[in-house]
Every structure is written in structure tokens, then in C-alpha cells.
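The complex appears here without one of its protein chains, the remainder shown in place.
Naming follows writing order (A, B, C and D), and every chain is counted from residue 1.
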Amino acid sequence: MSIFLAQLLTGLAYGMLYFMIAVGLTIILGVMNVVNLAHGTLFMLGAYIAFTFINDEVNFWAALLLAVLLTAVLGLVLEKLLIKRIYGKELEQVLLTFGLSFIIADAIEWIWGTEMHTLPVPGLLSGSLSIGSTAFPLYRLFVVFIGCLLALLLWYLETKTRVGAIIRAGVDDRAMVSALGINVGLVFTGVFAFGAALAGLSGVLGGPLIGMYTGMDSEILVTSLIVVVIGGLGSWKGSFIGAIAIGVIETLGKVWFPSLSMLTVFLIMMIVLIIRPQGLFGREVA
Amino acid sequence: AGCAQSSSTSSGSGSDKGEGSSSSVKIGFILSQTGTFAPLSEGILNGFQLYLDQHNGTLGGKKVEIKVEDDEANPQVALRKYRQLVHAQKVDLLVGPISSAVAYALRDEVEKDKKVLIDANAAGDDLSWGKKSDYVYRVSFSNWQNGSNAAKYLAEQVGKKAVILAPDYPAGKEVLRAFKAAFEAAGGKVVKEIYPKLNTNDFAPYLQEAAAEKPDLIYAFFAGSDGIRFVTQYKEFGLKGKIPLAGSLEFGDELITQPTGEAAEGIIAGINYSPYLDNELNKQFVEAYKAKYGKLPNVFSVEGYDAAAMLDKAITEAGSLRSENLIKVLKGISFDSPRGPIMIDPATNNPIQNFYISKNTLKDGAIVPEVIETVEKVTMPETSPFE
Amino acid sequence: MSLLRVENISKSFKTLQVLRDVSLEVNPGERHVIIGPNGAGKTTLFHCITNILPIDSGAVYLDGKEISKLPAHHLAHLGMSRTFQKNNLFGDLTVEENIHLALAAKKPYRYDIFSPLISRTDIRKETNDILEQWEISNRRHVKVKHLSYGEQRLLEVLLAMASNPKILLLDEPTSGMSPAETAQTSEMIQKLPRSVALVVVEHDMDVVFAIADRITVLHHGEVILSGSPDEVRNNEVVKEIYFGGGAKKHA
Amino acid sequence: MKKLLLGVVLLIALVFAMPLVLSDFGINLATEIYIMAIFAMSLGLIMGYAGMVSLGHAGFFGIGAYTVAVIGQHVANTYLLLLLSVVISGLIALVTGAVFIRTSKFYFLMITLAFGQLLYVLFWQLKPWTGGADGMSVSAILNFGFGEIVSPNGFYYVMGIAFIIFYILLRLFVESPAGKITKGIMENEARMSALGYNVRVYKLLAYTLSGALAGLAGALYAYFNVFVSPDLSGWMFSGQVMVMVIIGGVGTLLGPALGASVFIYLQNFMSTYTERWPMVMGALLVALVLAGKGGLIHWLQHGKSLFVARKRTGEAVSQQPVKKGEAVH
Partner (left out) sequence: MLELQDVHSYYGTSYILQGVTFSVLKGKCVALLGRNGAGKTTTIHTIAGLHKAKRGSIRFKNRPLESLPPHQISRLGIGLVPQGRRIFPSLTVKENLTMPARKRKADDGGINWDLEKIYELFPVLKERENNFGTQLSGGQQQMLAIGRALMTNPEFLLMDEPSEGLAPVIIDQIGEIIVQLKEAGLSILIVEQNIALACKAADEILIMNKGKIVWSGSPDGLMANEGIQHKYLGVSS
């Protein structure tokens, strides 16, 4: 029993990690309708930036802040220079962001080399909680906490501010929104930068768990895409619930159907889409 | 400082005049420079280049020109790159791949084209058994060697009841089957085998499952980022210090112990190389490597270094670049390596080499694999014992 | 026997009931106009008849055959065709290609995957006939998205007509048209052969009274009146809920 | 029709002229490019003419390749093996497509990704038959009844001719009623169904054709490469072929073929010149998007139209349609 509970908790924490990884993409893809294939690379970049600062004896939290800031700035620049030219053109987005991910990933390899690294768990959180006979690392509880915080933040932005509505309207009909007196360009730039910052943030927070290595970007990307799709485009709530579901099912699946573990997430996605072609919480397309 | 190096000619100018003339040798590398295998490729290239630097950019007295191609760890791409190197660039011989799948794909082609391939990393057992080729010589090690060497020591000194883990792919299965056979032959018992998928982010459920068996030890084979995560999470979930962890040579290698740091302490690994090995050649090698690249060499750097050393000797002895002459010399060739004496076993085309049972200890903040025992001349059986 | 029979259909969106027991009969060749305030449920009624929206209860019969559960593409083959309130065309294709697509729907070779569509003489001829009949031959190679609004509305009707339907449902064919185009369209609708029955939703009273044989008034999802144009024109309730002062000139 | 004929003649001339200028290796690469071009055209068909963007198309390629590799151990007849590849991959496309076409756009992309991954894992796990992750050698030998084809030139002509044949077949499909109707469905599905078309039948038809053709490309590839491994069905490969289609030009047939040749060529040679090839490749992709003509084939067409326009006297260059920055409907 206790081992089952421990695994449930593990799954929950893992799901939250999924949510954190995917949340930036959820916003950019689901809400802004931009396919950002560079998401995984921005994730990776966040981790590497923090790594550099931490190696220079900067405190973990300060490094986190700096990494988030820098990825946000990069997101801002990318949007201003490139992304803004291709709103609404999905295939161009695929090509452009794919190209960007190549460039950024290779730059990372150039700057930081090919060796693998990890980020240290910040001292405060390096202990573990003992639950019955097993131990549960504090840092994972912290990830759960941050995941919830992010969800809360998104909920606030969506319901208590106009930003959510502006973005959705901007995707529907950009020109009309600007004719109503809203600087859509600015909002979109901001949102893209926010999405990039979230990618960077999850990179730093995921660093101690996943590590950093060449080629990780595509794994992160696929994972995030799956989370977004299962949840349903345009619904971060869907991503939240979808991510947790994946985390729990995958964790239990590792124990119950070990031979399927290569496929678990794909199977979950397939089943969800067969039953609900627009994802769990996706809006039906008009 | 520790940048990847350029892939162009190794030294000076004028190496391209007189192509195919016997005064120079063109070597094609097929490596995985992008993706998870990138650090391995970098190590191999660095080691090879270092050897060239130390020998005037020559092997067997011939100026060396190297061409490096990225196979993206994909046999299909590798085959295309192979054709390019052999048919368009007309390389004399090949040093290659990281991935065993790529090695198996190349194997038929080199047979057909009669090109010598020095296998600098791919560890698939069958390359020495069922798919052995006269044109493929492994300078690194095989999965069988990696899995079996520490088993006897572990069964006798650590415990009889083991849970074993490895990723669910051919190398993982091959290492564990070798371990299991040797471990049980030495009186141990494997009570559970666990195969997580390759690139598992979260080992927690597996660790919980393994711990539930209450084994005397856990033996694992995880390379790359999987290895780092496994070792870190082993500690995080409170298993470190509770159940002894042992593993294949990866667990004693810089590539993993450096990033994991203290979490890797106490792991017993059967390694074939460490920068701390106490021999003269190694000391020189480590010095030179550090001077050139600003970091410690790892097992892959040595593979590259040895590939060059072996070719140097082979070309000298063969006195020609013709494959027929080279393969005569390569069979049974022996040379000294920073990891100890090496001899290519003519029965398997696989190196006979020493392995070292070592325990990771923390010294001045760095993990050092302290050698406990040397297993001399680990030799692959001539045919597969598993059929 | 009536051609189209709508029997007591109801439709709700969640808690909002949009159609309540709506019944309707259309005879062959009849010009039947449906009017009613905005949001009365006219478009919804069209969607329900053509099974774009599933109905909650009731039934729809065409030629005595129940069609309420048939997929949209079957209806076209049974002789029912419609236009949409919002233009619903193939913007990136030319006028000619739009008409080709509409015509091919009933051709036996519509599943052919080898011989080029434009090598079919019948479809070329029929397309030419349509283009000439409506005097738009000079626009045949223009991409539809570059047509003016009025021309697009016209094409919308032509596509629906192309399959030679027995009954044609038009949803606000003249909305957004200038008086000139409206008059033309109204004329065109009147010129349609009597072999086609029409059900038209329209807010322009000139058009309504010019074409209607019979008018049904829908209000809050209910039929409040169905009768001759004169009956409707003089009905006090209709005046109040629908015509307002704007209908003075018709009254 | 005349245009098709002219195009085909040009293609034939190209295929037969190339060996005159190419080195041995060039011929080899061109052979591979023909196969990839067939594959890219098969994906281009559903992407550009049916609006279905698949990220699992390598799945069918893998099915075709493994059919030749696995069944080819017992069956020697080339015709039979090719037929089997087409039939098996077509059938699988038919069955899975019936489910997948319920989803649209991005969801379709992702469900096909899962499909490709499923096959990838299948080939990986069925080690006794497929050799697992280590892959397997192909023992079947290409023989159309005129003797075994083993020489690079032999392969070159076989694949070149296959490419032309399938280009013609696809061209015919695109111009056929079914092809035109499928394109109409891509533009406006609801309207097509109101016009009386059974929309799902056409989508499924296109998907099945495309899957079968991808399977055939895979089968040819197995003969050519004499080695197959699960990577043939991996999403990376699916992604690559998708990139080929996009850089070549969506909505055309030769575009994807052109994209395939450029992509393969770059992939092959870029790493020779620079270790930083991913960066160069990335920059090229970004530049292509910024240049904003939507695919290489349009550059060719643009070049051609400039040329033609210059030759015509006095006439103004044809009006470019104005592109509105509208969101997709």
C-alpha cells in the first residue's frame, strides 16, 4: 500500500514537471496559435545559462532569475525580429522555429561543449521527506508547488486581466483588435517572451532532475507537444490536468506494464484523441 | 578552452597534393556529432587528434588527413555518409561509429568494399561473433566485457542477491546478460531484471521496485544522461548507503561522475580506464590531454587515442595502406595504451584488455575511482555463449 | 403531396431552446419565405433541416422519406441544396473551379482518380452555360476571394443551384448587397425555374414580397403565422415584432 | 495535359542526362534522392492537396522497407514484394486513417506522430523478425525479370524511372475529379459536404494513396540501402520529410521532390564543410522563411515567370495576388 502511495506521489510530481515543461508551449501554441518548435531548445538554454551562473558561484535563485530574464529577452528579440512576420502561417512557423532550434542548440554546443551536466539541487531543498519506508526528495515537492503556483498565475491572468481575452481575440482577428485601440503587436511580443521565459524557468527547475545534454531539446519538445495536445489546444487547464494524468499513468505504467514504457505517452495521446479528437479540454473548432 | 576541434587536416599544409599517393593517408570518421552521443564523439576525436599532434600529424610515417562525418546516430544517414567518404572522398580507411546499429549497418558495406573499419566505440557483441568481419577491428570494448568483468568480484565480496537494471535497448540487454551469466556462475542470484526505456527521466518507480526486493546489491548499466539521472536519483530516493550500487564502466567514468559529483560516491564499477590509473603512459597522456583540452580525458578520449596508436603501428608494420596488408597486421596486433596493454584477439577482433574493479571515492571534491582489484586480460569467448 | 415536410422539430443549445415544435410544409415549386426577428431561429432551422445540427425531436421528410438523420452529403443527392448566411466559398479557387466542384458532386465519375476533371466535356459545357446565363463569363478565372461581395453572394447561390436541386434553401441571399445588386438578385431568384422549390430567409421586405408565394413567421423559435403575403403584411403581431415602422411602405 | 507532357519530357531528359555529369557517388546520391523525392511527394500529396499534415509518415516508409527486408528473406520476386509493400502500407493507412481523419490540423499531426512512434517501437521490439534496434540487412535483390540489378547505374535508372512514373500518376490524381474534390475539401470542408460530397471518403482515399506510395518508397529504399532499422519510422525522419515538403513548396508536386533533393544534398555535404552544420542549416531555414516565397519551387516559378515576362514585349508583369495577413479559417 505504502509503495503504491509513494508511486502515486511520484507520478504526481512527475506530472507537475511535465506541466512545467509544457506550460510555455501551451501558451504560445494553444493561446497564440504559434507552433514554437524551439521550445525545447529554450528550455535547454535556460538550464545552461543558470549552469554558467551557478558555476560562477552565483546563488541558485539568483541564477534562476537571471536565466529566466535572459530567455525572456531572447524571446522578445525573436518575436520582434522573426516570429511576428509569420503569425497565422503555420507551415512557415514550423520551418522558422525548427531552424531557430537548430541554431540555438548548436550555439549551446559551441559555447558549453557536448559534456553532460546537471544543476545542483539548491541547498535548502536537498533533503528528503521519509514516507513510511521510502524517501521522497523535497525538491520534487517544490516542483509540485511551483507547478501549482504557475497554474494559479495563469488562472489569474486569464480571469482577472484582459490579457487572455486580448490574445485569443488577436489570434481570431488581429487587425480588428488593433482597430479597437489595443497594441496587439506589443501584447504578442510580451506573450511570446513570457512563453520563452517559462521555457527558461522550467529548464532551470528541471535541470536538477533531467540534467543537460545534447539532444535533450527534441525530447522535451515532443513531451511538451503531447501534453498540449492531450489537454486540448487553447486550454492551459487541459495541459495541467493532462500533464498530471500522463505523469501518474506513466509512473504506474512503468511498474505494471514495463514493456510498454517506450510507448505509454504516445498511447495515452492516441487514445485521448480517438475518444476526443480535440483533446480533453479543447474547444471545438467552429 | 575545451572547444570541439576543427575537422580539417591535422597539420600544416600541402597534405592534399598527390591524393592516394602512399605518402599520406586519408581517414574517414563516422561519428555521432549531434544528439546524445555528441560527447562520446568529441572524446574520440580529441584523443585521436592528440595522438596525431604528438606524432607530427603522421601515422605510420604518412601524413594524415581526416574527414569527419556526422551520422546523427542513424544507420540510414551513416550509410549515406559512408558512401560519401568512400566513393567521393576516397578515404583509405575508416574510424567509426558510436552506435552499434550503425556499426552493423556499416559492416556489410566494408566487407563489400574491402575497407578497414576501426571500431572506436560500438560495443555490440555480435560484431565479434556472428557478424564478425575481417575488415572490422574493435579498439574499444564489447558489451560482454563491460558486463562480465566485475561480476565475480561482486558475487564474492559484496553479496549474492542482486537486482539488475539497464535501458531497454540492445547494449543494455547485452551488458546485463553478460553480467547475469558471470554473476550466477560465481554463485550469485539475480532476483529481478528491470529494463526502463532509453531516456528515462524518472527512475523513481524503478528504484522503489528494486528496493522492495531488498537485494544485497543493485547492478546497473546506464550511459549518458540516463546514467546521471540514475545515479542522482539513487541518492535522492535514499538508496545510497542503504543498498550498495555497482555498475559497468560508465559509472566510473568522468562523463558521469563529474556532473553527479558526490552522488556517485561509493559506486563499485568495473572500468577499463580512468585518468587516475597508475602507469607511465597514462600519466603522460593525461598531462598532454589536460594541456591541450583543459579537462581530464575519459574512456572515449582513450578510445580515440588508441585507435590512432593502433593504426600507427599497423600502417608501419604493413608498410602500405592496402586493406589486405592491413588486416593481416591488425589481427593479433598489440600495443600499450594508457589503459594498460592491449592485444586484438584474432578470434574475435576484439581487444583483450585489463579491467579494474574500482570504488568511487571523494577526493578534494572530485570523484576518483580507486582501483581495488585488477582483472587481467578480459577476453571475449570465441563464440556466443548465449545461443 | 408536399415536397419538404418539417414535423414538430425542437432544438436547444444547452439550456437555451431555439426551436420549439416547428412545423413547415413546402410544395414542389413553391416559393416559401421565412421571416422573423433576429435570433428567431431561422438559420438554426436551416441547419436542422440540412442536418448540420442534430435535432432534439421531431422529423424532417423530403418526398416522404425521412431525412433527419442523413449526413449532409446525402441530402444533396436527394435534391436538397442550400446556401449559407455567411459566404462559404472556395476563396483560393477561381469562379470556374468553384462551379466545377459544385457540378461534379452528382457525376458518376466523382471517384475517378485518373482522368483529368477538365477533360470531361459535360462539365465544361454545363459550366459555360451557367457562366453565360448569369453573364459572368469574364470573371471565370478570377479567384473568388477577389470578387466583390455581391458577386460572391451570387456565386453562393449558383453553387447551390448547380446540382439541379428539387429544393433550394437560401439564407439571406441579399444581405450586404447594394440596392442595385439586391434588385438583380431578387430578379434572378424570381427567374429560377419553377421546378425548384425555394425556402428563403430574408430581411429585405422588397425582396420578400417580390418572391414569396407563402410566408412563415418565426418568433422565439415558434411559428406564429404561416400564410399568404397579404395575410402576413396585415397581421398586427407581425407588424409589431418584425416590421416596425420600416414596413410602413409595405403595409 | 500538354503541360504535363512537357514536364514529363523534361524530367526524362533530366534523369537521363544526369549520369553524364555525375560522379559515381553523385549517381548514388541521386538515386537516393529519387527515392526520397517519391516519399516527399507522397507526403506532399496529403499536405498540399488534402490539408493533412502528418508527422508519422515515416511509419509507412518503414512498413514498406521492412516488408522487403523481412518477407524478402522468403520471397524473391521483386514484383510481388513491391506489391506487398504497397498493399500492406495502403491497408494500414486505410484502417488507421479511418480513425485519424476524425481529428484535424494539429491534432492530426500529433496522432500521426504517435502512429509513427508505434511502428518505430514495434520494429524495435520485434527483434526476432526485425533485428530490433540493431536493424537488419536486406537480402532481397532487385530483379524485374531482366536480370539482377546491382550496379549503381542500374539502381539509378530504376529509381529515376520510378520517380517519373509516380510523378505522372500523382499528377493525374491531382487533376482528376477525386483530386480536385479533395483539394476543395481542404479549402472548405463544410461546403463540400453540403454540395453532396462524402468528405471522409476523399480524405481517406488521399491518405491511403499517400500511405501506399510512402510504403513503396520505403520498399525501394530497402533494395537500395540493403539495410533497414527502426529509425526509418522514427519521428525524426518524419520531421525531416515534412521539412523537405515545406522547403520545396506545399501545394505542388515537384516542390516536395525539389525539397528532398536540396535537403539530402545539404545534409550530406554540409557536415563536410563545417562542424557547425546545424547552425548553417538552421540559418538557411530561417532565411528561406524570411525570403517569403513559400518554398523553393516558387523561386523557380518566379524565375521562370520573370524570364517569360521579359521575353514578352511590352506586357506588364502579371499581377501578384495580394496576400492578406488573415488568420486561417
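One rule holds for everything that comes next: contacts are C-beta pairs under 8 Å (C-beta built on N, C-alpha and C of every residue); 3 or more make two chains touch, one makes a residue touch a chain.
Because the structure is predicted, anything quoted here is derived from the model rather than measured.
Summary of contacts with the chain left out: across A:Val184, A:Leu209, A:Ala243 or A:Met270, the touching residue is A:Val184.
Within the complete assembly, C:Ala183 is the residue of C:Ile118, C:Ala183 or C:Leu225 that touches the hidden chain. Remark: the omitted chain is touched by one listed residue; of A:Ile166, A:Leu201, A:Val248 or A:Val272 this is A:Ile166. Summarising the interface, chain C meets the missing chain with residues 13, 35-43, 85, 148-151, 172, 175-183, 203, 205, 241-247. Within the entire complex, the positions of chain A that touch the omitted partner chain are 162, 165-166, 168-169, 171-173, 175-185, 234, 283, 286.
To be clear about the criterion, only the chains that are shown with their structure count from here on.
Removal of chain D in thought splits the touching network of the remaining chains into A, B | C. Counting C-beta pairs in contact across A-B and across B-D gives the higher total for A-B. Computed centre separation for the pair chain B/chain D is 38 angstrom, with centres defined by C-alpha atoms. A straight line joining the Cα centres of chain A and chain C is 48 Å long.
Residues of chain A in contact with two or more other chains: 110, 262. For chain B, the set of residues touching two or more other chains reads 4, 34.
Applying the touch criterion to all chain pairs gives A-B, A-D, B-D, C-D. The part of chain B that touches chain D in the complex is made up of residues 4, 6-7, 33-34, 67-70, 72, 74-77, 79-81, 83-84, 87-89, 100-101, 104-105, 108, 124, 126, 169-170. Here chain D touches chain C in the complex through residues 1, 172-173, 175-181, 183-184, 187-188, 190-199, 201, 205, 209, 321, going by the rule given at the top. Chain contact summary for the complex, chain C toward chain D: residues 50, 52, 71-77, 81-82, 84, 88-93, 97, 100-102, 104-107, 109-120, 143, 146, 159, 163.
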